[in-house]
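Note that one protein chain of the assembly has been removed; the remaining protein chains are unaltered in position.
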Amino acid sequence: MIKRLLIIVALATIALGLFPLVWGMQEARTLSGVARYYVVNGAEDYGAANLVTAVVVSYRGLDTLGEVAVLFVATAGIVLLLGSAKEPVLLDRKSHAEGESEPEPDMGTERREGSPLLKTGAALLFPIILLFGVYIFVNGHLTPGGGFQGGVVIASAVVLLLMANSEMHMKHGLLNMIEALSGATYVAIGLLGMWLAAGFLDPRFLPSGEFGALFSAGAIPLIYSLIGMKVGSELTGVMESLRRKA
Amino acid sequence: MVSPIYAIAIPLGAAFLLPLFEKAGKNAAKALVLAILAALTALPVSWLVVWIVNTPNLAGLLRVSPLAVDTGGFPAPISIRLAAGIGEALVMALVNLTAFLGITHMLVRSQAKPTGKTLVLLLTLVTGVNGLILTRDLFNIFVFLEITSISTYALIASNGSKRAYEAGFKYIIAGSIASSIYLVGVIYLYRLTGSLSLDHLPRSGGTAIALMLLTTALLLELKPFPANGWSLDVYQAADPGISAMVSAVGASGVLFVLYKLTPLLSPTHLRLIAGSGAVTFVFSQVIALRQTDVRRMLGYSSTAQIGLMLLVIGSGRGTIPTIVLLGLLLGNHMLSKAGLFWVTDLIDGNRTIASMSDSGSLPALARNKPLLVAMIGILLAALAGLPPFPSFWAKWHLVSALVPNGRWLLVAVVLGGSLMEAGYLFRWFTRFTKASEDPGDVHQERIPADVPVTTRPQTGTVSSRSGKEALARQAASTAAATQATTQTIPQVVRQAEQPVEISGSPVPTIIATLVLVFGGIAAAVGFLAPNQELILLVPLAVLLIGALLDTLRIPSKIQLLLGMLGIGVYSWLLLPSLGGIPLVFGLLFLVGGLLQMIALMQRKGHQPGLAVLVSTLLFSLGNLLFVQSRLGFFFSWELMSIVSYLLIVRGRAASGAALRYLMFSLGGAYSILVGLVLLPTGFAPHATSSLWAGILLGTGFLIKIGTVGLHIWLPGAYAEAEDEVSSLLSSVLSKAGLFMLFTTAGLFIQPLLRSVPGVTLAYLLGWLGALTALAGAFLAVFQEDIKYTLAYSSMGQMGYMLLSFALMTQLGWINSMYLAVTHLLFKTMLFVAIAGVVHRTGTRLMYRMGGLISRMPVSFFSVLIGIIALSGVPPLTGFGAKWMLYTALIEKGWYLQAGMAFFASAIAFLYLFRLIHTIFLGQLKDEHREIREAPLWYLVPQLIAIIGIMLVSMFPNLLIKPLEMAIAGYFPQTIAWQGSTLVSTLGYWNGNAVMYVTMGVFLVPLVWLLATRRKHNQKVRQFNIVYSAERPDRPQTTHYAYNFYAPYRSALGSFLTPWATRFWKRVLSVVRVVGSSTRRIYSGDGQTYALYVLLYAIVLMLLLRGGN
Amino acid sequence: MKDIAMKALYTLISLFVILNYGLLLTGTMARVRAKVQGRIGQPVYQPYIDILKNNFLRTSIYHGVMFFLGPVFRLAGGLGTYLFIPVIFGSTIFSNFAFSGDLLLVMYFIFFGQLGMALGAGQSGHPYSPIGVSRGLAQMTAFELPFALAVISIASQYGTLSITGIVAAQQGGILNWVAFTNPLAMVAGMISFLGMSMDNPFSIVLAPQEIPIGPPTEMNAGFLGMLQTNRAIFNGAKLVLFMNLFFGGAGNLLVMVVKTFLLYFYVVFVGASFPRFRPDQSIRFFLGIPTLIGIAAVVLQMV
Partner (left out) sequence: MIQVTITQAMTALGLLLAIIGLWGILTRRNIIRIIIAFTILDTGVHLIMVGLGYVTKGTAPILDGELAALGTLNVVDPVPSALVLTAIVIGLAVTALMLSYAIRLYQTYHTLSIDEIKEMKW
């Protein structure tokens, strides 16, 4: 009870303490600081129409590399947690001498087979969603969207498929390969930027092309594509791991 | 120079590719990881090398322009910048080295080796930390923070244990809240300044709250007390290899980020950081005292160390740059803490080493794996901040920075916490260094259970029937018990000596230890060189050489000979350059030490550590004689303390006593530390001084002397140490404190002593001395254990020296040194003779001996001379001391002190007679009928000491005149010489004449008796006495020895209550209760921890408001 | 050379006088005590007979070297103590060896004999000896405290520790005695003296009547004779010391005899009037009132 009271007091304090900060913050009338620079010079610097993309992939490219790494770390962590660690012995279960490969009908809830509607719909939609995902990351430097968004869309396609076919499994080897190679290539592109252009992750070692075209803005589309593939494969892997154990 | 970008790009790329390498072969992946970590270590080292080569001096090195790299092709505020300055390079090198060793450790151990994803996560963890260190962008910091955190979250679960899952989940909850706070802080900061680059943030007032949010989040990531319950579970539950990485590597990055933020922060922020660190430091130490799981204890210690570093970051500018201080502390912490975690991993067949409980102790470890134990000792010493390890120097400079600013609370926190830390760390150490029969706690003296304690005759005689029966029963059972113990002991030992297996290779731990050692030596050279005091490192060199000899298992005799040779040469070179008081004490320390070493020659075979420690101790005592700088002195003093601790801990049942010794020594050393810092211009003669410096220094020295109230370490340490070592401690080492009192008084306290508060101090000191003399004598009277008797006797004698010193008159000081010299001689005789007796009889309990005069006449003679010299009976040296003492006291007008001293000296008769009687006179025991005289190596130093005593007795001016010269000029002359008569203002004393008269009056009756009675004399057998109307046939029933002064005990009643011991026990229990009740806040509930995190943040924000 | 010969001669005279005086005093007091108890008592010359008898016994049992040396130590202690005290103020013959040390020397030399005796008795192996020693030493520590305080008080009063100096300061009339100038010190000292004499009520150390207990339990024949000789001399020495300290010393032998006789008579008087204390009682006694008196004496000198 005291604890509950303490929580209320704490949250009230936070609310009261931060509210003036929130409420008193004047809405910006115009851009200032680095943002102004980005907006003014973004197109010129990298030739990317989507300034957010320019910021994400190039100006603050290191953040994005880190972000990819975070996702990668989380994937690795999930695999470590759910995949490789020793199987705990569950109540009222025979010991799992058979090993890891068998999918467990776990948690007392049987995994149901997808309905015919879901199955058909999934089969129909899967390539379209996949294509949509690719579209999103390839055009990341021009329109809203980018590697992460595209990757997530791709992963959602896979989720759909997995929901439809409970017995289906992704090929881990292939996923790993895509993940590893796209990640490594990303780093390599970053290094190329350093060696061939002005700095690490500088996309301008490729020609910037015509402003607004698909193949423009240096290596940005390339990077976004790699990110898209990596994110897609990673999220797929995550889904697969979670599903297999849960 | 290689760009810092590779430090991120390469490991990250490798991490991405690692799954593919894994397919190519497990070893390929492992090799790749190790190679990358090696490269990461080499990278910052290469920068450092270039900088060092290119800059002429240290100051320039600290101002070297950092190696900056912008990403994305644009300069900093627009893009993210990485920069590596000297600090970054230093921390990176340390982090990567530790990580390299840590992963190597996990790969070469025999338990679960990291493969696949674990390896990937370890690599990303290191990458994240490198990123944290290098990046100059606030949001980028967040990204790397998350890489580090998420790697950690996942790694915790790597051993797949239930507890690890629990710990990990709690960690995530708390960590996520901290991240959210950080994000809010970053976005506000961006909104207010329009920039995220650390180098381009304007310092404007409006950002204080945003900065505080950042600071709070970073602090929370650093696990501050009390918002850190979740982190401690991690240390306990996770794989020790992972714990080491989390503790050593993970935290360093965040810590460095906080350091990077400091230029932006206001003094209020910094105060909050320092305060947070201080609170964390002290409470973590207090709670750590109560831990039973070593890993959790190490976890608390980690938290505490981080707190200390926060304190350093927050407390601002010091005498040396903060980054150097931080580097010292961080490097020390990382390597030692990781090393200790690895150790628990290495010897953890049944988790025994990771337990603080008695059942979990490993008594056999020290014997089976001496090198391993030595390694653990080094790691612990480094962690506890003992010289010469880096944190020792950091501690000195930290306190030097805090004291002048008057931040007393922080000083108290730092030193108090360090003391507690040393306490629990070394308590763990004793768990596996002690012998199996060692109870491990501190005990007054051990009377075996076969003595009927309940029927202790209270009125002092055994004439009552029950008393006699009890005595008879006791005798019978004693005999039985002795037999029984001799039979059972081997069994006990065998049972306890389970084989201790090292699982896996200790090489990485050894490398970490060596890096620490060499880092410490390098630091020592670096800090001592500016004062031209590199010679102070001689003891360290001796220690290293000795350790080498020990590793080669060179017999102790040879080692001792080498040591004696070394000390001889050292004395030859050093002593002629000294004069006055240092010369007197130089002779005392070095020549006295040589005398002690002779007795040690008795040891056969290889005695690990014995010779090297003794030699090192003497060399570090030698340091005290000529050291000039404050730091140099403190270094030597602490070195002396730790070496003597190690010497004591070698005793069979000494672990508890040694720990107590260490605690008091360190407490004293910390008091001295503050006192030294308070001295305005250092450790050199000058005319001004402060009262507090005097008091603090004095307290430190008084602890070493064993002044009453601060003495409770003394009896155990002297008694439980090995027998010859006791002699060394009592006769030589105990004078170190006295010497420093003389030195400080002579150099800079003297002006103070002329002032009014100084006079009061000296007066107090005098009373302390008198009380010490009295308490020592009284305590000695009632001991059954011979070594405790001698130990308390030493304490009493030191009391006289202190009293004489406090007089601050010519005669007083002469007497103090006269006592010091003669005490060296007669205590050597007594302790070494007793060592011989104990060696032969196998017991230390006096009532188990008796009648040994017939078996060990030389030892008896030595003890006889010793007790006469000690008691002050003319004509031997003791009387000179008494005469000078009382004369000086009465001259000074200290009448009551004189009365007390006289009473103490009368009490001394009691224990002295008891000592000689119960051992050498009375009835010889059956089991001692065949024993022989003490070994020759014991007799030699005794004879030398006897010769010394006799010489000084015959010709007191041989000693007194040089002493008079040594202190010439300090005080007005109050004594005069008329021939060989020493004349004071009150009386006179002619040592020669007394000697002749005594010899005359002794010889006359002797000749008479010989002439008249010789042919009538009839020697009878042992039992030819009539006692209670029968002839006794058992020595045990007839030897009056147990509870010898029972009437005195009953007469004194509650006067004998051990107040000091009680007081210190109370102090300890208060600390423990605080620890126990404080740790209740760690309820184990993840949500409660989250609430703490939140409340902590709120409190910090409120404090910021209040501070502005 | 002549000086030394003369000094030796004087010493012998001094010793001869004190020995005979001591023996006679012992005999007389034994007689007095007997009278008090309603007995006739021994002849006054009995101590002479005892010593002679003991010295001419056929056998003397002995238990070892230290046993043999014990009486030697004891007698040496008695002789030495006596010889470091100037007996007659201003007399060359009776100045003894007072030039070698002051009051402190005498106070500590008292221990010399006691310690040696205790050691000798210890080797006998008889448990009663160490029991006696343990009681004796324990009691000694207690009564020495008020005595030491009294001495300190006197030393501070006269600014000297030399016995001759103290006696000299008391010359010129009975009112100059310490007994009157510093009565508290005198009281403390005289109570200590009772303990030092080991007569009732502080006689448990020797427990002479009931059982043969005390340090000399096993001493016999020549050893005992030597102890008896010592008792006479040592007693004399102590009496002289107290006379010098508190009662103005003596200008000639007659005064010395009168004063010491009265002093000894005081001990016997108290002894005959009081029952015996247990050791712990006597310790507590001495550490109580007499010590407080001693402290008061010292404090009076300080203010």
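All chains are identified by letter, namely A, B and C, in their written order; residue positions are counted from 1 within each chain.
Throughout what follows, contacts are C-beta pairs under 8 Å (C-beta built on N, C-alpha and C of every residue); 3 or more make two chains touch, one makes a residue touch a chain.
Worth saying up front: this structure is predicted, and the values here are computed from it rather than measured.
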Quick one: which shown chains sit in contact with the chain that's not drawn?
-> A, B
Out of B:Ala29, B:Leu122 or B:Ile150, only one touches the absent chain, namely B:Ile150
Where the complex has a chain not shown, which of B:Trp47, B:Phe920 or B:Tyr1082 is the residue touching it?
-> B:Tyr1082
In the full complex, chain B touches the hidden chain through residues 139, 142-143, 146, 150, 153-154, 157, 162-163, 165-169, 172-173, 176-177, 179-180, 183-184, 186-188, 190-191, 196, 229, 232-233, 236-237, 287, 290, 1079-1080, 1082-1087, 1090-1091, 1094
Since one chain has been left out of the picture, which residues of chain A touch it in the full complex?
-> 4, 7, 10-11, 14-15, 18-19, 22-23, 25-31, 34-36, 38-40, 42-43, 49-52, 54-56, 60, 63-64, 66-67, 70-71, 73-75, 77-78, 81-82, 85, 88, 90-91, 107, 142-144, 146, 148, 212, 231, 238, 241-242, 245-246
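Simple rule for what comes next: only the chains that are shown with their structure count from here on.
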Between chain B and chain C, what is the separation of their C-alpha centroids in Å?
-> 52
Counting in whole Å, what is the centre-to-centre distance of chain A and chain B, each centre being its mean C-alpha position?
-> 54
Per-residue multi-chain contacts in chain A, two or more chains = none
The chain A residues in contact with chain B across the complex are 3, 6-7, 10-11, 13-14, 17, 21, 25, 28, 32-38, 45, 58-63, 65-67, 69-70, 72-74, 76-81, 83-86, 88, 176-177, 179-181, 183-184, 186-188, 190-191, 193-194, 197-202, 204
Name, in rising order, each residue of chain B that touches chain C in their complex.
-> 459-462, 851, 853-854, 857, 860, 864, 868, 871-874, 879, 882-883, 886-887, 890, 893, 895-896, 898-899, 902-903, 906-907, 909-910, 913-914, 916-917, 921-923, 981, 985-990, 993-994, 997-998, 1001-1002, 1004-1006, 1008-1009, 1012-1013, 1016-1020, 1022-1025, 1027, 1038-1041, 1044-1045, 1047-1048, 1050-1052
Contact footprint of chain B on chain C as seen in their complex | 55, 57-66, 68-69, 71-73, 75-76, 79-80, 83-84, 97, 99-105, 108-109, 111-112, 115, 118-119, 122-128, 130-131, 133-135, 137-138, 140-142, 144-145, 148-149, 152-153, 155-156, 159-162, 165, 218, 221-223, 226, 278-281, 283-284, 287, 294-295, 298-299, 301-302
